[in-house]
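What follows is a structure written as structure tokens; I'll ask about it next.
Complex shown without one protein chain; remaining protein chains in place.
Note that the chains are named A and B in the order they appear, and that numbering of residues resets to 1 at the start of each chain.
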Amino acid sequence: MKAVETINVTKVYPNGVVANRNVNFSVEVGEIHAVVGENGAGKTTLMKILFGMEKPTSGEIRIFGKPVQLNSPHDAIALGVGMVHQHFMLVPSFTVAENIMLGIEPRKGLFSLDFKRMEQTITEYAKKMNFELPIWEKVMDLPVGVKQRVEIMKALIRGAKILILDEPSSVLTPQEVNELFAVLRNLSKQGITIIFITHKLNEVKQIADRITIMREGRVVGTFKNEELTESQIVELMIGRKFEYDISKSEHVAGEPLLVVRNLNYFREDRAHVLKNVSFVLRAGEILAIAGLEGNGQKELVEILTGLRERASGEVLVDGKNVLGLRPWELRRLGISHIPEDRIEVGSALSMSVAENMVSDRYDRPPFSGRIVYRKKNVIEFAQKLIAEYSVKVRSPTTLMRMLSGGNMQKVVVARELTNAPRIVIANQPTHGIDVASSEFIRKKLLQMRDSGKGVLLISTDLQEVLQISDRILVLYKGEIVAHLRNENLNETELGFYMLGTKRQSDEELKELLNV
Amino acid sequence: MKKSLAFLEISRMIITILIALLIGYIFLLFSTKNVSEALKWFLYGPLSNQRRFVEFLNNSVPIMLTGLALSLVFQAQVFNIGAEGCLFFGGFGAMLVALKFPQIQLVHLIVTLFAAAVFGAAWAFVPAFLKVRWKASELVSSLMMNYIAYLLVLFLVNNYFRDKAAGALVSYRFPQTAWLATLTRYRLNSGFFIAVSAAILIGFLLYFTKYGYQIRVVGANKKFGFYSGINVGLTVFWVQLLAGALAGLAGGVELAAMYRRFVWQSLPGYGFDGIIVAILARNNPFLVIPSALFIAYLRVGANIMSRMTGLAPEVVVVIQSVMILLITAEALLDRFKKKLIEREAMRNE
Partner (left out) sequence: MSNFALNFADPAFWYSVLRVSTPLLFAVMAALVSSVAGSINIGIEGMMLMAAFWGNVIGAFARNPWVGLLAGVASAVAMALLLAFSHLKLRVNLVIAGVALNLFASGFTVFMLFALTGEKGTSASLGAQPIPRLDIPLLRNVPFLGKVLNNHNALTYIALISVFVVDYLIRKTPLGMRMRAVGENPDAATSVGVSVLRIRYLSLVLSGLFAGLAGVFLSMGYVSWFARDMTNGRGFIALAAQALGGKSAILGALGALLFGIAEATGFTLQSLRIPSEITNMIPFILTLIVLVIYARTRVKSHSRIQEI
């Protein structure tokens, strides 16, 4: 029997984006089913529809054979569907117990919360499922892997027979991933249907029974795991034999553009997030900072780009210490920043593409005179950039919010690379966007490098790091534990540094400041 | 598709006005037997003779200026609604200068109005500073400043500037050199032209200068503004001061033209009307002109109705509040918008 089935489901979002087109998708009871596709293919939307978080524009949903109308997650949960989201949906100040019990709270008498029974119920369930949870700890104090287990428990305790996981491994260490997969296999044996979204194909091959591939909102096909190789999956995901066509020229080290010396930072919660970080970024190179999320990269970028204060140490540009300067001063010194969050930080959704493209230079000619803002020049300029960066948009006056993720990012990149910067700080520049845009942006970064600029690339995408960087620094728990040249690099070795199992000696690291 | 969206916006505006007027009509039904008479005075009163027409235009002057003030802060997504207090304090400033400054023709008047603006800006300093320095809610602080302005100014005027010779609680008369001219025998407030010019200037500022671009970006996404290199704190600060100046000017103009004394014993309400004017104008300074005229028309219509039939004019406030709700209801006509977008998207498949 099919646990879940969608028939001709289409979903159009309020901003005009068609996320799902006539999707026909089904999952058998008790199987582990992977849904893959590149960013923007429509996987998350489909899952949100199955969980009742979005309503399809047209089409039918069937759960355990019955056609259903899902008006909210409440309905989905009642039918046995549970979802573990990529970005956890937990209340930070609540305990694990409170988060799990929210909405199904056991009561004492008519009105009061029965904390004791909460504890009992959860402990029993956890034993059944074979994992442990620190019930009375506040969720905000817990590591990511535990938070995910809380999310899974939330779904199971409500009687979920179908468990949907959205990119579950993206925030886990490899060890935690294995633990997760053990849990999933166990659940599958107990008859629970598992659907998970991922773009990590090695994991798909590891654990999935069947695989559905989506592309541009459509289902390309559903296959048994053994029927496809990884590269075949990629081909189907992209629609053609895709290989990144990126070639790098020789690395010629130039003068130092950015010198970071003994950068230390204690976060608001007193955590020692950056420990004596030192490195040099030179002209004509791409220096990558690799590492798993949560090892200090976010804070490092914010400090270097003037968005975070209270760090100590030195950040030298042309010999001057620029640590603590604000974005306008840093930009004037030629430092550009492609931010991690293109929506919250990188753009103004309610303004036009053209206006977004000049936000860092609007007060200078040709875009402004002494007082007057020259809209015509802005639009002309935007048109040029739109063509040069292949931004798929009807006109420069279209509102930014109408663009897809990849195109939005291209607008951001266009803005940041064209203000004659000397240093480009790119934070996850191709995160969450389609492969074609991704390739384009990587090529542009290489162009910057070839023309003598310095690019600091912060990325959790190893493929990206290996493709375009010249040197790699590995950040682990706030410290630089490795400094490698990107020549004949052993990926596994890189992995070890990222996991903290290996680190270079102080001797090897001393080179950092002298390269 | 842009055209159909614009059409949707306009029809929304019209439907809103009609519904609001309908609700006003229902209120009238409940409060008087002679509804048609009341309605007649309400809808046609301001056009019925020249005097009333001038009254209508005059009424639009202070609210056009406060409407400008509020459209500015709303553009920056700052909820400073202290225009009332700034107007009151600005009026006080105008009175001070009118009474104390040497009586030089023309210069006196200019300095008086300038003082009104400066006092208005100064009054806006407190909420602006508290917001930028300590992130304190400008909504609550500006509201408090409204009450404080009222009490402070009243205390000062009634105790130190009161004209005991006059019958009521008013200040001394302004000397003639501080009078703002009124035109024709119906006393059209020449400040009307000041207000309209201000609207055009502010509109120009917002859409055609780099400072306006700054304000609009901060209003669209202040994180983005900061990251792009805009000094968001400074922008938020000055926009409130400029708004305060406009509101203060409104107070000065009103006193210097219509009363030539400080006459207010309670908050005149122009600051709050400004909120409605700004919202109706969708925060666009150019549209503040017709918006203020419209609200003034409703006000004066209600006043005339009140004078002629004895009904309380506050029914117009009911109409205004309904309008605010309906105009800013994003969900109205949302369904149509959604269908439009969906159809367009499918067409591109």
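Following the convention adopted for this analysis, contacts are C-beta pairs under 8 Å (C-beta built on N, C-alpha and C of every residue); 3 or more make two chains touch, one makes a residue touch a chain.
This is a predicted model, so every value here is computed, not measured.
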Quiz prompt | Given A:176, A:302 or A:434, the one touching the chain that is not displayed | solution = A:302
Quiz item: Pick from A:112, A:178 or A:262: which residue touches the chain that isn't shown?
Solution: A:112
Practice problem: Kindly note down the residues of chain A that lie in touch with the hidden chain. | Solution: 53, 72-74, 76-78, 83, 85, 89-94, 98-99, 102-105, 107, 111-113, 154, 158, 267-268, 302, 306-310, 326, 345
Practice problem: Quickly run down the residues of chain B that touch the omitted chain. | Solution: 27, 30-31, 79, 81, 126, 130, 134-137, 139-141, 143-145, 147-148, 151-152, 154-155, 158-159, 222-223, 226-227, 232-233, 272, 275-276, 279, 311-312, 314-318, 320-322, 324-326, 328-332, 334
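The working rule: only the chains that are shown with their structure count from here on.
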Quiz item: Distance-wise, how many Å sit between the C-alpha centres of chain A and chain B, to the nearest whole number?
Solution: 46
Quiz item: In the complex of these two chains, what residues of chain A are touching chain B?
Solution: 12, 14-18, 21, 57, 305, 307, 326-328, 331-332, 337, 339, 344-351, 355, 359-360, 362-363, 367-368, 371-373, 375
Quiz prompt | In the complex, chain B residues that touch chain A | solution = 207-214, 216-217, 220-221, 223-231, 337-338, 341-342, 344-346, 349
